[in-house]
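Please see the structure below; I have some questions.
Only a single protein chain was left out; the remaining protein chains are all shown in position.
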Amino acid sequence: MVNPIYILTLSLAAGFLLTLIDKSGRKLSLTVFYGILSLNVFIIGEWFYRLTFLNTPTVIINTAGFSAPLSINLQLGMQEAFVLLFANLTALLSAVYLFKKFKETHISGLILYLIMIVGVNGLVMTRDLFNMFVFSEILSISTYALITLTETKKSLSAGFKYMIAGGIASTFFLLGVTFIYYFTGNLNLDFIHLGNFSNLGFISIFLLAIAVFIELKPFPANGWALDVYEAVDSGIVSVIAVVNSAAIFFVFYKIMPILPQNFLNVFGIAGVITFFFSNLMGLKQKNAKRLLGYSSIGQIGLLVASLIFTMHLPRSLMYLIVGGFFFNHLIAKAGLFWITGIVKKENLKDWNVLKNNKPLLVLFGILLFALAGFPPFAGFWAKWEFVKMLVHGKMFFVVGTILLGSLFEVIFLFRWFTLSIKGDEKTEHKNISLELSKMFPTTIFAGITILISVLIMKFFYDFNWLHALPVLAVLIINVIDFLPSKIKGILSLAAVLTYGYLIYPLESNIQLFFGIIFIIGSAINIIGTLNRKGKSEGFYGLLLMMIFSFGNLLVAITYLEFFLSWEFMTISSFLLILRGKKAQKASMLYLIFSTAGAYLMMVGFSLAPDLVSNSVLILSISNVSLPIAATILLSIGFMIKSGSLGVHIWLPEAHAEAESDVSPFISAILLKAGVFGLLMVGISYIKHTPSFDIFYWIGWIGVLTAIVGAFLASFQEDAKRLLAYSSMSQVGYIVASIAILSHLGWLSAMYLSFNHMMFKSALFIAIAGVYYRTHTRTMYEMGGLIKKMPLSFISVLIMIIAVSGVPPLSGFGAKWLIYSSFIEKGWYLQAGVLFFASGVSFLYLYRIIHTIFLGQLKYEHQNVKEAPIWFIIPQYIFIIGIMAISMFPNLIIQPLNSIAMRYFNSSIIIDGYTISSSLGYWNGNLVMYVTMGVFVVPLIFLMLFNGRMQKVKQFNIVYAAERPESPQTTHVAHNMYAHYRKALGGWGKPRIWDFWHEVSEWSHSLADSIRQLYTGNGQTYILHIIMYVIVIYFISGV
Amino acid sequence: MISIIIIVFGIIMIIAAFLAIHLKNLLSAIISAGVISLLASVIYLLLAAPDVAMTEAAIGSGLTTIIFIFTLKKIKKGDLDD
Amino acid sequence: MNIWIKILYAVISVLVVTIYGLTLGGIVRKIYARVHGRYGPSVWQPFLDIIKTHGKRVSISHGYMFYLGPIFRLAGGLGTYLFIPVIFGSVVFSNFSIAGDLLLVMYFIFFGQLGMALGAGEGGHPYSPLGIARGLSQMTAFEVPFSLAVIAIAIQYNTFNLTTIVAAQQGSILNWTLFTNPLAVVAAMISLLGMNMHPPFSIVLAPQEIPIGPPIEMNSSFLATLQTNRGLFTAAKLILFMNLFFGGATNLPIMIIKTFLIYMFSVFVGASFPRFRPEQSMRFFLKWPTLIGVASIIFIAYF
Amino acid sequence: MIKRIFILLALVGLVLMFIPFLRDFDFHKELSKLSSQYVEGSINDLNTQNVVTSVIVTYRGLDTLGEVTVLFLTTAGVGFLLRKKKASLKTRRSSELLQTASQFLFVLIILTGIFIFTHGHLTPGGGFQGGVLITTAFLLLILADVNLKFNYSILHFVESFSGVFYVMIGLFGFLILGMNSFLDPTILPLGNYGKLLSAGAIPVIYSLIGLKVGSELTTIIDKMGGE
Partner (left out) sequence: MIFSLILGFLLLIIGLYGMLTQKNLIKIVIGFSIVDTGTHIIIVSIGYLSGKTAPILDSTVDLANAAKQVVDPIPSALVLTAIVIGLAVTALMLSFVIKLYQKNKSLSIDDYQELKW
């Protein structure tokens, strides 16, 4: 146990001596330098361990033989140790990162760095206000000087601006300190009491507080910081943005007890505003480091806000929230700044050099996900608890601002990420040199990020181990990534089936039903991925992560578990979509909408009352009366995932641009997660019907989604896009049926979900096969493939009959159930719209089968073969499934009936194969026989009496007595329903797309105009600071 | 008595401050700033703070001014390496 | 009931109605000719046509879907017919209506159309998909007023069961849907014009633009199959309308009279209007008839 | 123009913010409790005449250590900023007379400086003021353009070791007197009040500070003024 005073003195003495030491060689001075930095980490580490785990009491060290307030004292408690450990570790690693620089630069660089750490350590430990001033000057001055480690015009001018701003702030600080001394007779924090402060006393405290707050870079008085972030060497920036910020943040934490509540409120709001605007402006940022700068500033704002708003919470919760944000931000930020230094590209567009560099890309991804607050990283838990806390405190405005800000942050961070992976191909690919000294710290921090997440999950939450599976899957598959993809695919298939077996003893049928969709459906779809060649690095990990997350939704017990799985699902599906060749935009759209949805859900869950029972959420939710707002928010969140009208624009992009064997997962299974969620909301809703009938409107949205989706599908030229819109339309039916909130409605929703899973999987796989052979998704470029790919054709044929609802296949069952339920409910006009939608669906269904398989075969496709066997197998499994439930509808109707009966009285009677509702009846089995009969009779007749039939060549058609010229001109496929578009007139315009486009444009231009504040002129920045001080002064009402 | 001296000195200092800011000639501006510090040290003496007065005289009006002048010299000379 | 007897009855029923439907087609052609001032073909001409086309020596197929197309078409006609109870109270003519209700019939109509569209598509002739595209589009449009009318009826009789609907209309002529729910009938009758593809809604076959449209590549037995279906399918649709709106039929003559009159309605309208362009046709159906359909629902549901 | 208005607004705002200080300021009549304790402690515990010195060196010793560090940092910082790739050697001899005079003055000023910081506990002034005087002496040499090659090694040596000794004296207190006695001057006998050799380690510390400040400021001046 080394006395903490050594942390200061050793570094100081070493600093003083370094000039001399350096005379005997840089090697020696570097040894001393790194030795001292490591020693600091070691000493603090030991203290942290003792204070945290051995419950050693907080140490207070007085100086000069006198006790406080006579002398200056230092304090080392758990909080100090936490911050110090973190700061010293970062400093050490940053120093490692700067190793090459330190080897070459002037010895003063090392000295400055070492003494800077003294400043940080002193600043954190001291309890004396003026001493804080001194240490903060030590910190600032060394920082100012270190900024010039890279001597560019930019770094110098940034440094100068920084100095001026810092100078102004410290003037205020000094004034504040001395006046506080004057009015309280003390400089020691522990002896300053708010008790009988005069008005002047408050102003003094205000001066002190605002000075610290300015150092925390509040919007808009933070232009200087941004310039520094942009201009200065990555190694130093990481120290400024992380170590310095941490220290100053801690100073703010220390002075908080002497600040009056009204100041704190203002600062809290100012933090929130900073967070919001920084992230908004980040949207327009093209420069990587400046982007991180905006993010950094925003995060500090959030950190301050979280600190202020969680003051009254129990300690452990506060530690989780503030500590979570603290770690999340600072560690990730340091790592990312380091990466910018490794990549050495300013413009985000040039970052696609990363794509050839897997190790760096992985680190980049981990840190970025951590920064954006995705699970399992610390920021996620902090955000969850913070939002919950704010919502309970009814601070909705703050919640909204923070979440919107977070959304902006996710947008710009992941635009960066996606550009790095999918950026423009044209730029040259110079390999990035991975210096060990730079990679080492980055790797350590990525590791710490993960470690912290594990610790948080272990100490703060008690999760079922299943919830770790999604992450484990990624890790494990990463380890065996060298294997060929077929082996990994088979292993994944086995893993999914094992997982299914593990969760199999489910508590209820509804779980079982969705389990079949999620797990069995996925397992069959995995067969399609076995066609992959090569290694498909990373693919199966993500796939497993997604599938396990689906499953975990079913067994989630708490809201948090559910939301955790939901987020895992979002992350994995986002990354899977991103794997598509041109998926940058698509994946971004998906992520933006998903994140927005997730945030709404987060608020929704926070509004929800506590769960009373300990069973899985889908069951226990029925005992919970969700408030209206929660119902609305959760519904919107789930509807975003299921692609409802208005928020559907991510859907076609994501489905179309994902790799073709991923699309079935996205479309057939992922959308059902939204359905599952909506059903969950419905379960609570029916048990505690509120006055305002939300589901009536959800019903309308579902119905409109169905019709609009159908129309949009009809107007597509791209096969996958067509199927995507078709999914949107079909899920619209499902949503509408759920919204009916009746036995028949839910029965039909689940029936259609199951059906949709099968036919949409098969269709997407079929298209994957076609794409695999023809390398095009544009339908009019194909045609006549029936002769080349008969098996695929049959599969598509059966599936489109199933989609269309034409008897005798299972689709009709869905239609019958839906119309019956709508009429029974009294939603007549909605039923009318659905009739229309189901008519329109014929347009696109015919289009997809005709333009691909029928008509004229193109010359270039003369030699294509049938789709690979791996695509055929899953299709035919699904065909068997469809045929089975068409022939014997009871197979599915009976179990679904029992599920729905859990919530409603049964409204159907099953008698043999005849299913009757109050309105009508349907005997699927008999229909099948009759259809087979009426089909077979003419067939036999024709076969008997048409023996003279001869087959003819492709162009042998009656064509105005001429031979047609070429397949291209003869195949009617392009813009097939032009007349319909014409008929629709103004109704056919993509208004919703335009709307979101406008939203995006508008926020970007808003961001652009706000950031004009940062003129780059140092004087303007001073003006900002002074104005800021004045405005805050008058707002605080001192 | 002290008040009067402070007022008189104060007025001179304020004038010097304006001069320091507005004078086009940088050297004069620097010297005006030095004058402020010098007078400040007198005021410190009057305010019974001899330690501060000494420091201000030596550092504020002495060293600081010299550093300014050195800077000016470096810039004026123009023979800066680099 | 013994399933074989049921099948026997169904065969009888189908034969009767097919003959009736084809005759009806002949009569219509006669009427058209007379309206145009020609003598016109014999009333039995459809039968002759079928026998003639079936007997053609040359029979060309473009592939198995092409082969199956007409079969789908005929199966669709047969199925649609077989799921409708034709004559109220008659065992022979009750067909297989126990298999499903009105919704089944409505969706089974698509079975044949879809199959035919696919078969025609494989023919590779550009006019086929053009015609089909038009036909499908128009179908989506005229289905709207029709489905609204059907919903209105379902509300009115609180059932999709065709037999029940017919039963409810027995007793007096005033019990017919025509009188109890005239708006729905108007909407449905307008969409019937589209269904029958007579002018002004004959955009699918449109002889001058895309000669005979989808079946353009069909020949010999294939064409004969389609021609057979035309008689059967037309009759089936008329019977459906009769059941829904005009009180059904308790015996064969009444059925013949009623369906004939319903058919004459579309024939006369067709003879007196020029053809729409495709988008005009769609707009037409999505405007007034749809509004009338909505009005019928509102009227029946809320007043 | 708009900027001017904003500047004006900002300054007016500041004035408004500070006006309460001028309007309502209530000057103390008595020392605060803490100051009285310092005054009494200075007499009774530390045997130091100059209370400011006892506050600076002892009670707020950590501040002063920091302060010295700040200067040290500035030395390093200025040196770091104005680091040269190659030292340029340019000499220009000034007149003999000036040189002699300045060398004489140099010794005189240095001695005065030493006097000031060794008497820091008795009279006004101390390490900082003395240190500045030492710097002034060196400044004189620079200004006189004496081609006196500073022996940088000695300067660095003095700078480093005065700092290290300062820290070490602090640590002595800590090691000898216990964990609350970092920078405690009572490691040396307190002596008689008002004498040169009194006040425990205060004069020693102040002298070290003086040396350190002097060497540091000299380095700064040299870096900024030298060629």
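Observations, loosely collected:
Per-chain numbering from 1; labels A, B, C and D assigned in written order.
Quick note on the criterion: contacts are C-beta pairs under 8 Å (C-beta built on N, C-alpha and C of every residue); 3 or more make two chains touch, one makes a residue touch a chain.
Keep in mind it's a predicted model, so treat the numbers as computed, not measured.
Of the chains displayed, those contacted by the omitted chain across the entire assembly are A, B, D.
From the options D:35, D:99 or D:112, the residue with contact to the chain not on display is D:35. Between the chain not shown and the residues A:231, A:444 or A:575, the one that touches is A:231. For the chain missing from the display, the contacting residue among A:48, A:82, A:130 or A:695 is A:130, taking the whole complex into account. Touching residues on chain D toward the chain that is not drawn are 4, 7, 10-11, 14-15, 18, 21-22, 25, 27-32, 34-36, 38-40, 42-43, 49-52, 55-56, 60, 63-64, 66-67, 70-71, 73-74, 77-78, 81-82, 122-124, 128, 194, 213, 220, 223-224.
If you put the missing chain back, the residues of chain A touching it would be 130, 134, 137, 141, 144-145, 148, 151-154, 156-161, 163-164, 167-168, 171, 174-175, 177-179, 181-182, 187, 223, 226-227, 230-231, 281, 284, 1008, 1011-1012, 1014-1019, 1022-1023, 1026.
As for the chain not pictured, it touches chain B at residues 2-3, 6-7, 10, 13-14, 17-18, 20-21, 26, 29-30, 33, 36-37, 40, 43-44, 47-52, 55-56, 59-60, 63-64, 67-68, 70-72, 74-75, 80-82.
Note that only the chains that are shown with their structure count from here on.
Ranking all chains by how far their C-alpha centres lie from the centre of chain D, first place goes to C.
Centre-to-centre spacing of chain B and chain D amounts to 19 Å, using the average Cα coordinate of each chain. Between chain A and chain B, the centres computed from C-alpha atoms are 58 Å apart.
Contact of a single residue of chain C with at least two other chains is seen at no position.
Shared contact sites, meaning residues of chain B that touch two or more other chains, are absent. A linear topology is adopted by the chain contact network, the touching chains following one after another without closure.
Pairwise, the chains that touch each other are A-C, A-D, B-D.
On the chain A side of its complex with chain D, the touching residues are 3, 5, 9, 12-13, 15-17, 19-20, 23, 61-67, 69-72, 105-106, 108-109, 111-112, 115, 118, 122, 126, 128, 130-131, 134-135, 137-138, 141-142, 144-146, 148, 179, 181-182, 185-187, 198-200, 203, 1020, 1023, 1026-1027, 1029-1030, 1033-1034.
Here chain D touches chain A in the complex through residues 3, 6-7, 9-11, 13-14, 16-17, 20-21, 24-26, 28, 32-35, 37-38, 41, 45, 58-63, 65-67, 69-70, 72-74, 76-81, 83, 153, 156-157, 159-161, 163-164, 167-168, 170-171, 173-174, 177, 179-186, going by the rule given at the top. Within the complex, the chain C residues that touch chain A are 7, 54, 57-63, 65, 67-68, 70-72, 74-75, 78-79, 82-83, 96, 98-104, 107-108, 110-111, 114, 117-118, 121-126, 128-130, 132-134, 136-137, 139-141, 143-144, 147-148, 150-152, 154-155, 158-161, 216-217, 220-222, 225, 277-280, 282-283, 286, 293-294, 297, 301.
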